[in-house]
Structures are given as structure tokens and as C-alpha cells.
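Got a structure for you, written out below as C-alpha cells; questions coming shortly.
Note that this complex is displayed minus one protein chain, with the remaining chains in position.
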Amino acid sequence: MGCGGAAGGVASVTVWLEVEGEKRRVELPTEIGGRVECSVDGRPVVADVRVLQAGVMSLLIDGRQYRCVLDGDGVVIGGRRFGFEVTDPRSLQGRRGAGAGTDGPRPVKAPMPGRMVRVLAEVGDEVEEGQALLVIEAMKMQNELKSPKTGRVARIAVAVGDAVGSGDVLVVVE
Amino acid sequence: MGCGGAAGGVASVTVWLEVEGEKRRVELPTEIGGRVECSVDGRPVVADVRVLQAGVMSLLIDGRQYRCVLDGDGVVIGGRRFGFEVTDPRSLQGRRGAGAGTDGPRPVKAPMPGRMVRVLAEVGDEVEEGQALLVIEAMKMQNELKSPKTGRVARIAVAVGDAVGSGDVLVVVE
Amino acid sequence: MLIANRGEIALRVIRACREVGVATVAVYSDADRGALHVLHADEAYRLGPAPAAESYLRGDLILDVARRTGADAIHPGYGFLSENAEFAEACAAAGVTFIGPPASAMRVLGSKTRARQAADAAGMPRVPGSVTGLADVAEAVRVAAGIGYPVMLKAAAGGGGKGMRAVSRAEDLAAAFTAASSEAERSFGSGEVYLEKLVERPRHIEIQLMADEHGSCVYLGERECSVQRRHQKVIEEAPSAVVGEDLRQRMGEAAVRLALSAGYVNAGTVEFLVDDKENFYFLEMNTRLQVEHPVTEMVTGLDLVHLQLRVAMGEPLPLTQKDVRLRGHAIECRIYAEDPENHFFPSPGLITRLIQPSGPGIREDCAVYEGWNVPLDYDPMLSKLVAFGETREQAIDRMLRALDEYVIGGIKTNIGLFRRILMDEDFRAARIDTGYLERLLAEPDAPVEEDVPEDVVALAAALFAASARRETAAVADLSEESRWAVAGRREGLRL
Partner (left out) sequence: MLIANRGEIALRVIRACREVGVATVAVYSDADRGALHVLHADEAYRLGPAPAAESYLRGDLILDVARRTGADAIHPGYGFLSENAEFAEACAAAGVTFIGPPASAMRVLGSKTRARQAADAAGMPRVPGSVTGLADVAEAVRVAAGIGYPVMLKAAAGGGGKGMRAVSRAEDLAAAFTAASSEAERSFGSGEVYLEKLVERPRHIEIQLMADEHGSCVYLGERECSVQRRHQKVIEEAPSAVVGEDLRQRMGEAAVRLALSAGYVNAGTVEFLVDDKENFYFLEMNTRLQVEHPVTEMVTGLDLVHLQLRVAMGEPLPLTQKDVRLRGHAIECRIYAEDPENHFFPSPGLITRLIQPSGPGIREDCAVYEGWNVPLDYDPMLSKLVAFGETREQAIDRMLRALDEYVIGGIKTNIGLFRRILMDEDFRAARIDTGYLERLLAEPDAPVEEDVPEDVVALAAALFAASARRETAAVADLSEESRWAVAGRREGLRL
């Protein structure tokens, strides 16, 4: 997010975002409320902005009304949720390219909070991509967690009965 | 509100309140949540305290459950609202005794936000107690505001068409 | 569809439109940019400043918006322009469908004196008295002598109790006539006053009608609205505890005759006074959807706004009289921002806490939210809470349950008043008439059985107070989301 002078001499803020996988650049005036002149990827947009509650906003653009509700890292508009992330352009190059591919160690993360009910592998086991490694239970439902790649189990961070949080690394396959 | 050592060596906080016109002294531990040992005017009370939302609390006392909701300077329990005020014992003497009686200047305050639609007196008028001085309108309703005492209008702070806030002094009768 | 209204009724119409796939255009005043009816509309346009005369009553601006957006119909809600025949005509001239009766029917039935003539022509019983406005005091004295005292003076263009005076003795008539006439002049721009016999302890019972363009008209049962304060309805219910099948049919058929005689189309309500001998007297007709229409919806299973839309599109009514089946009992409480403990002063302002009831048998038509600043420019109604039950008793008890759940913080409301009425023996026994509530309010409020110990209240207050203090110093390390939340509040809910 940067701050600088925009056209017409009004101070503005630039917000870089990734919305549903697309990079966007939004320019906003520093004073927001009522009628505001913005731009999205350089296209000018005039919006009437009204915050109703914390995280609930009404946008009027060309007469169209949009109820926008903030939901963590997403915004809900018209009953649909759009994920977004504020990105810093200076660190973007570094982030790109990581994560993809099958080389190197790959973690198995908990997709939801829950309790471990079964651990189906041991450290050192050779496993196939898609092979079940763990069973996690929450809300009366059991779910298998599978290996993201063919390789060797390098680490198992949980035991049966452990409570785990969403996103916790449970197993690493290398 | 004061802070000191309570019986048993647990640090405690003392809160002086006026609840529905009654003065009360409540001792609380400094750590609140779950089971807490308190006292009200010296009587011990053990409560299980749980905050659900900001300003919404469930109290369990001897098995009884109370839903308590904070509403400005009041607390709503079981559908009834009880007004309260945190009092400072050091300044209490000063506050007492003021306000009563008919001597001295008495203000007429706006009982609600609204707009002045009529001013029925002028500065210097002699008025009777109960005589209408102003008409205020809000939400399609007009209400007369009356003189709190027999006396002389010392000041009129509003004119027809003014918007006023709740509690604003509109007229002073002396 | 353009909705030329605000508050719960605008939201209610928007919801109906959404349900039938019709796009909605809201209009708003400066006080209402953040109102719920705007938040739920597909499009929204500003009309003007807060006062209704500069916004919601500006038919010209509203028609401008309709033209600009290509809206082909306007729903007026209730109040504002809903019974304004000139506006209905202006809509027709602009090629926009006005969701309501034709201007001609509105003209006939909208004036109280003209409606009384139409009622006479339709053979409908009405309270004895003058049909037209009284020329002077002398005529008033003559008419009153003919029908006998007590009598009631009423403004021909009136409503809401303005320009009304009850007179029990001939010697008081002259003064009352002058007072009523000048009040009517001030309130409605017309000093025309008429006179009728005062019905003692009358019930206010009204018939809901729905008529199509093809000459078909059905009555959808009655509503009893006898619980009133200053001639404003406070609680409404359907059916009435005193209306049996026979009386319902007689009142319903009389109402239908009146509507058909005036070429009425769409939703309308014929109001009656009913005395303790089951005599009913025509009072007036409301040529629009009414505030209390939900209780009729609950007991008929119908949606009146959906029906309004179909009728306005020229469709025939999808049901005949014998398809109308009443079931159960429904009660509506009009939740107002007013203080029953302080002369019912209005109480606009910020709603700091809103906990709404729900669950079985509860419907809420509400247009406020936590954080909404209730404007002082309009009617103080916040919400309509409706309870349905198999019986009247169950509906009452369910409403009490819902009222106990309801918390509206930051402003004063009349929720406590409803609790008092619904627990009152006379109300529960349906011993009510239009004077019932004023009598109840004149009695001292019997202290409610104390079931919250004083110590619990003190403890709760102390816990809230102590927590507020304790956290003062600890606000610095907030999470991002909390900061956002706080900022929204602190800034009066603006960015």
C-alpha cells in the first residue's frame, strides 16, 4: 500500500490486491465517505460509499447498489464470496513460483480444526501420491488426508487424540 | 472504583454503584471469567460468568441463569432494564442534595432529539410552573415542554427550526 | 419496480419483488442513505434532504427516478404518497403502473365524507350522522339533536385523531365545533368537519379486501385493532375474538359491495366500528396496503404484496372467496422508538445493541440494525413483531416469549408496554375497545413480580462497569479486524 499525490492534487492511497487470483491496483482518496473518486487498474470509478456496521458497506455505483460484507480474507457481495489478499508489490517476485511443482518437501496441513483419530504412516515410509496418511475427525465426520506427492514421510507432527487447528502442518513428505 | 487486597489474599476491585436509586458496593476479583467469588454490600455471591458478545453476558448463580445485556447506563435482565451509575464515593456528598427544590435557576432540557417548532415565551416573561414554554417535534410527534417552576425566563437558547439534542438546555427559568 | 417509501414497508416490498424476480429501485433521503431498504435494493437514488416534504413526498422527483431507471411500476407502501390521487394520476400520465387503486376510486373512497356517501349508496350500515361536511354550528346543533348525544365531531380530511372532539352535551357543541374545525384546518388544510353519533366502547374491526381489474373482489377476513393510543393502532390481531363466521360474512360482503361500487382495484381495507351487540358501522376506507397486513397473511397463508403485484399486472385474482380459509391466530406489535415511561416521547438515535427474537411462529418485519441511527424525521416505528399461534392464547404467550428475547439498546422503545398489555387480564379475555389502552395507562403500573434479585442486577452492572475500565489500557494491541470494527463504530459508522 502506498501513498502519493493523485490527479487533481487530491492525496490518494494505492492498494494492490489479488482478488480471485487476479492482481488489481485500486487508487482511493485518503478521505473516504459519501461520494469518492477511485480507479481500478487505471479505470476511473465513482462510488457513493456508506459503512453501515463494522465490515458492512453499501456501495452505489451508477445507481447500482451493492451490499458488501467483509468476511475475513473475503468480501461477500450479492450472496457470493470473493477471496482477496492485500499484496505488497515489492515482495511479489519472491512469493511467485514457490509452492508449485513436486520437488522438495511438501507438508500435509489440517484442512479444518479437529482431532486425529488415525495415523496411517510412520516416519520413513515410502508413500504414493494420493495415499491416505491420516484420518481427522470433526463434527461427527471423519476425513482422510492424503499424501501430496510420491516420496518419503519425513516428519509426523501429530499423534492419535491430538487436537489440531486449521492449517497446522501434520506430516511432511519429501 | 478502588483496588485493594480482599480476604484470602486475592486482589480485588471495589465498584460503587447506584442501581435503580439504591447505593451498592460490589467487590470483584481482578481476574474475571468462569467461576468468580464476589460480594454485594458485603454478602458473598459466587457466580459463573461468561461473556458471549460485547455487552452480553450469562451469569449462573446457584444454578439460576441470567442473560444480562448492557444498554448504555443500564443493564437488561429478563426483559427488564435496570439503570445504573458508577459512583465515586469521594464526590458523592457533593452530588447529593443538588437538583432538588425550587430555588435558583432551573433549566428546561430537551427530553429527546428534535426540532423546535414553537417558542411560546420570551426572555423576561413571568411564567407559572407547568406553563408551556416550547414545542419540540420529532418523529411526527409534537411535545410541549413546560416550565419547571414559577419564575422569570432568564434565557432562551433556541429558535424555531433549530435541531436540538437530547439533554440540551433550551430555556432557563429563574 | 420503484419503491416510493422507506422503512420496513419498503424492505417488505423489495423482498416480495426479489421473490418474483423483479428488479428493485429504492429512493432515499439524506437521512436514509444507510437504511436497510437501500441496502437490499438493486438500485438506489437520492431524492433530497431528510424532511419528507423534500424527499418522500416529492412525487415529481420520484417519477424522475422512475423515468431515468426505466421502472415501469411504483409501489407507494403506506403513508407518504400512497393515498395521493394526484400522484396516482401523474404515474398513469407517465406510463408507470401505480400499485394501488385507480385515482378515481381513491378520490371517491379517500375523502371521509365522499366515502360515507358511497357507503350509503352501497347499503352499508354506518354511524348515524351527517353525510357531508357541516356548514356551520347551527347545522351541527340540528344534526346532533336529531341523532342524540353523545356525538363525535370529525375532520373530513382527517386521520390520526386530529380534528376530533367528543361532545356529550348540547351546550358544549359550539366550542367543540370551532376547536375541531380549526385543528382540522391547521392539520389538513381543510376545516371541513362532520358529526356522527358516538358509539360507546366500540371495537375497531376492519376487513381486508383484494380486488382485481376483472370485477372480482374477495375479503380476507378481519383484523381487530382496538388497542389504540391517541387513535393510533398499537396492537392488531386476526381474527377478532368477537367475530364469528356469520358476522365476518356480513361485514366482508358489505365491504366488497362498497369496493365494487367504486370500481376499486388492488388491496384495500374497510374500517368499521363494532358495538357490543354485533352491530357494525362503516368508518372509512384505506385505499392502500396497511401497516397491519401481516396478521392477515399469517391466518390466510397468503402474501398480500405478491397478490398486489399480480393484480397490478392485470392478472385475475388466483382465488375465489371460498378458497379463503382462516387458520390460527396472529398478533402484531408495533415496536416504536418512544418512551412509555416518559409521556411516550419519541426516542430517535443510535441503536447500540439489537438482539432480535425468532423461532417458531415468529415473523419480524424490521428495518433497523445494530449501528443504525434512527432518524428523527419520520414515524417512530422500528419493527413489526408478529406472532402466530393455533389459538389466541398461544399467539399471546408466544409474543410474550419473543418480547422477552428482544433487546433494543441505545434508544427507548415500547417493548415493556406490550408486555404489560399482553399480561393484562382484560386483554387476555379480549375485553377490549378503542378506549381500552387509555384506561389501562391511566391505572398505576402494577409492580411486576420481582424475579431478578437486586444483588444479581448490582453484580451484572459492576461486572460491565469493571470490564469497561479494565480494558481501557489494553486497546493498543488489537487485531486488524478489531481495529476495523472499532473504527467503524467510532466514526459514526462512516469510513
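When the chains are written out, they are named A, B and C in that same order, and each has its own residue count from 1.
Keep in mind that, in the parts below, contacts are C-beta pairs under 8 Å (C-beta built on N, C-alpha and C of every residue); 3 or more make two chains touch, one makes a residue touch a chain.
Because the structure is predicted, anything quoted here is derived from the model rather than measured.
Q: Check each of C:113, C:187 or C:356 against the chain that is not shown and name the one that touches it.
A: C:356
Q: Check the options C:31, C:180, C:267 or C:463 and report the residue that touches the missing chain.
A: Selected residue, touching the omitted chain: C:463.
Q: Among C:59, C:389 or C:416, single out the residue that touches the unshown chain.
A: The missing chain is touched by C:389.
Q: In the full complex, which bits of chain A touch the chain not displayed? Write them out.
A: So the residues of chain A touching the unseen chain are 1, 13, 15, 17, 19-20, 22, 24, 26, 28, 30, 32, 38, 40-41, 43, 45, 47, 49, 51, 55-57, 59, 61, 64, 66, 68-72, 75-82, 84, 86, 111-115, 138-141, 143, 166.
Q: Using the touch rule from the top, list residues of chain B that touch the missing partner.
A: Residues 32-33, 48-55, 57-58, 60, 63-65, 67, 70, 72 of chain B touch the chain absent from view.
Q: Pick out the residues on chain C that sit against the missing chain.
A: Interface with the chain not displayed, on the chain C side: 11-12, 15-16, 18-21, 40, 294, 297, 301-303, 305-306, 325, 327-328, 352, 356, 358-366, 388-390, 394, 397-398, 400-401, 404-405, 463-464, 467-468, 470-472, 474-490, 495.
To be clear about the criterion, only the chains that are shown with their structure count from here on.
Q: Where the centres are mean C-alpha positions, what is the separation of chain A from chain B, in Å?
A: From the centre of chain A to the centre of chain B is 47 Å.
Q: Enumerate the residues of chain A that touch no fewer than two other chains.
A: Residue numbers touching two or more other chains: none in chain A.
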